[in-house]
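What follows is one structure encoded as C-alpha coordinates, with my remarks underneath.
All protein chains of the complex are present and in place, except for one that has been dropped.
And then subunit A:
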(Lines give C-alpha, C1' and ligand atoms only; values in the text may rest on other atoms or scores of the structure.)
Protein backbone atom coordinates (compact mmCIF):
# COMPACT_ATOMS: atom_id res chain seq x y z
CA UNK A 1 0.00 0.00 0.00
CA UNK A 2 1.24 3.43 -0.91
CA UNK A 3 0.72 6.45 1.37
CA UNK A 4 1.13 10.05 0.18
CA UNK A 5 3.74 11.01 2.75
CA UNK A 6 6.59 13.32 1.79
CA UNK A 7 9.81 13.47 3.75
CA UNK A 8 11.94 16.58 3.83
CA UNK A 9 15.46 15.49 4.75
CA UNK A 10 16.70 19.06 5.06
CA UNK A 11 14.07 19.98 7.63
CA UNK A 12 14.86 20.74 11.25
CA UNK A 13 11.87 18.65 12.25
CA UNK A 14 12.68 15.09 13.26
CA UNK A 15 11.63 12.41 10.79
CA UNK A 16 9.18 10.67 13.11
CA UNK A 17 7.41 14.01 13.66
CA UNK A 18 7.11 14.73 9.92
CA UNK A 19 5.58 11.30 9.32
CA UNK A 20 3.30 11.56 12.34
CA UNK A 21 1.83 14.91 11.30
CA UNK A 22 1.08 13.71 7.76
CA UNK A 23 -0.33 10.34 8.76
CA UNK A 24 -2.53 12.00 11.39
CA UNK A 25 -3.81 14.42 8.77
CA UNK A 26 -4.63 11.53 6.39
CA UNK A 27 -6.67 9.86 9.13
CA UNK A 28 -8.58 12.83 10.58
CA UNK A 29 -9.34 14.23 7.13
CA UNK A 30 -11.04 10.93 6.33
CA UNK A 31 -8.69 10.08 3.45
CA UNK A 32 -7.96 6.85 5.28
CA UNK A 33 -11.22 5.22 6.32
CA UNK A 34 -11.88 3.49 9.58
CA UNK A 35 -10.64 -0.10 9.38
CA UNK A 36 -8.03 0.55 6.66
CA UNK A 37 -5.09 -1.78 7.07
CA UNK A 38 -1.87 0.22 7.12
CA UNK A 39 1.42 -1.08 5.67
CA UNK A 40 3.49 -3.22 8.00
CA UNK A 41 6.22 -1.44 9.92
CA UNK A 42 8.92 -2.84 7.61
CA UNK A 43 6.94 -1.93 4.48
CA UNK A 44 6.40 1.67 5.52
CA UNK A 45 10.05 1.94 6.50
CA UNK A 46 10.97 0.72 3.01
CA UNK A 47 8.58 3.18 1.39
CA UNK A 48 9.88 6.17 3.34
CA UNK A 49 13.52 4.98 3.47
CA UNK A 50 13.58 5.33 7.22
CA UNK A 51 14.30 2.87 10.02
CA UNK A 52 11.65 0.63 11.57
CA UNK A 53 12.45 2.31 14.88
CA UNK A 54 10.96 5.53 13.50
CA UNK A 55 7.86 3.86 12.02
CA UNK A 56 7.24 1.90 15.20
CA UNK A 57 7.34 5.14 17.17
CA UNK A 58 4.83 6.80 14.80
CA UNK A 59 2.39 3.88 15.02
CA UNK A 60 2.81 3.78 18.80
CA UNK A 61 2.16 7.51 19.22
CA UNK A 62 -0.93 7.48 16.99
CA UNK A 63 -2.21 4.39 18.74
CA UNK A 64 -1.86 6.20 22.07
CA UNK A 65 -3.89 9.06 20.58
CA UNK A 66 -6.59 6.55 19.66
CA UNK A 67 -6.20 7.00 15.90
CA UNK A 68 -4.77 3.55 15.22
CA UNK A 69 -5.21 0.13 16.71
CA UNK A 70 -2.96 -2.87 16.43
CA UNK A 71 -4.27 -6.40 16.28
CA UNK A 72 -1.65 -8.87 17.37
CA UNK A 73 -0.43 -10.84 14.41
CA UNK A 74 -2.58 -9.14 11.76
CA UNK A 75 -1.43 -5.55 11.59
CA UNK A 76 -2.21 -1.92 12.29
CA UNK A 77 -5.60 -0.46 11.38
CA UNK A 78 -7.20 2.97 11.35
CA UNK A 79 -9.35 3.15 14.48
CA UNK A 80 -12.90 4.36 14.83
CA UNK A 81 -12.73 8.05 15.65
CA UNK A 82 -15.58 9.86 17.40
CA UNK A 83 -17.01 12.81 15.50
CA UNK A 84 -16.12 15.37 18.19
CA UNK A 85 -12.55 14.05 18.35
CA UNK A 86 -12.42 14.34 14.56
CA UNK A 87 -13.60 17.97 14.76
CA UNK A 88 -11.04 18.73 17.42
CA UNK A 89 -8.20 17.31 15.32
CA UNK A 90 -9.55 19.08 12.29
CA UNK A 91 -9.54 22.45 14.07
CA UNK A 92 -6.17 21.77 15.76
CA UNK A 93 -4.39 21.98 12.43
CA UNK A 94 -6.19 25.20 11.50
CA UNK A 95 -5.46 26.71 14.90
CA UNK A 96 -1.79 25.92 14.53
CA UNK A 97 -1.62 27.71 11.17
CA UNK A 98 -3.50 30.73 12.54
CA UNK A 99 -1.11 31.01 15.45
CA UNK A 100 1.83 30.85 13.05
CA UNK A 101 0.23 33.64 11.01
CA UNK A 102 -0.22 35.82 14.08
CA UNK A 103 3.39 35.16 15.11
CA UNK A 104 4.51 36.25 11.65
CA UNK A 105 2.50 39.45 12.07
CA UNK A 106 3.94 40.17 15.52
CA UNK A 107 7.43 39.70 14.11
CA UNK A 108 6.88 42.76 11.90
CA UNK A 109 5.11 44.72 14.68
CA UNK A 110 1.53 44.44 13.40
CA UNK A 111 -1.14 45.70 15.77
CA UNK A 112 -4.15 43.65 16.73
CA UNK A 113 -6.37 45.88 14.57
CA UNK A 114 -4.14 45.51 11.53
CA UNK A 115 -4.18 41.73 11.88
CA UNK A 116 -7.96 41.63 12.23
CA UNK A 117 -8.25 43.74 9.09
CA UNK A 118 -5.86 41.48 7.18
CA UNK A 119 -7.74 38.41 8.34
CA UNK A 120 -11.02 39.92 7.09
CA UNK A 121 -9.42 40.69 3.73
CA UNK A 122 -8.19 37.12 3.32
CA UNK A 123 -11.62 35.78 4.30
CA UNK A 124 -13.37 37.99 1.79
CA UNK A 125 -10.98 37.07 -0.97
CA UNK A 126 -11.14 33.33 -0.34
CA UNK A 127 -14.89 33.15 0.18
CA UNK A 128 -15.59 35.66 -2.55
CA UNK A 129 -17.52 37.92 -0.09
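Keep this in mind: a contact is a pair of C-beta atoms (placed from the backbone, for glycine too) under 8 Å apart; a residue touches a chain by one contact, two chains touch by 3 or more; residues count from 1.
Here is the rule we use: contacts and distances are computed from a predicted model.
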For this session: Could you tell me which of "ABC-2 type transport system ATP-binding protein", "Hydantoinase/oxoprolinase N-terminal region", "ABC transporter permease" or "DNA-directed RNA polymerase sigma-70 factor" is the UniProt name of the chain missing from the displayed complex?
Result: "ABC-2 type transport system ATP-binding protein"
For this session: Have a look at A:5, A:52, A:101 or A:115 and name the one touching the chain we're not showing.
Result: A:52
Problem set entry | Positions on subunit A where the hidden chain makes contact | 9-10, 12, 14-16, 40-43, 45-46, 49-54
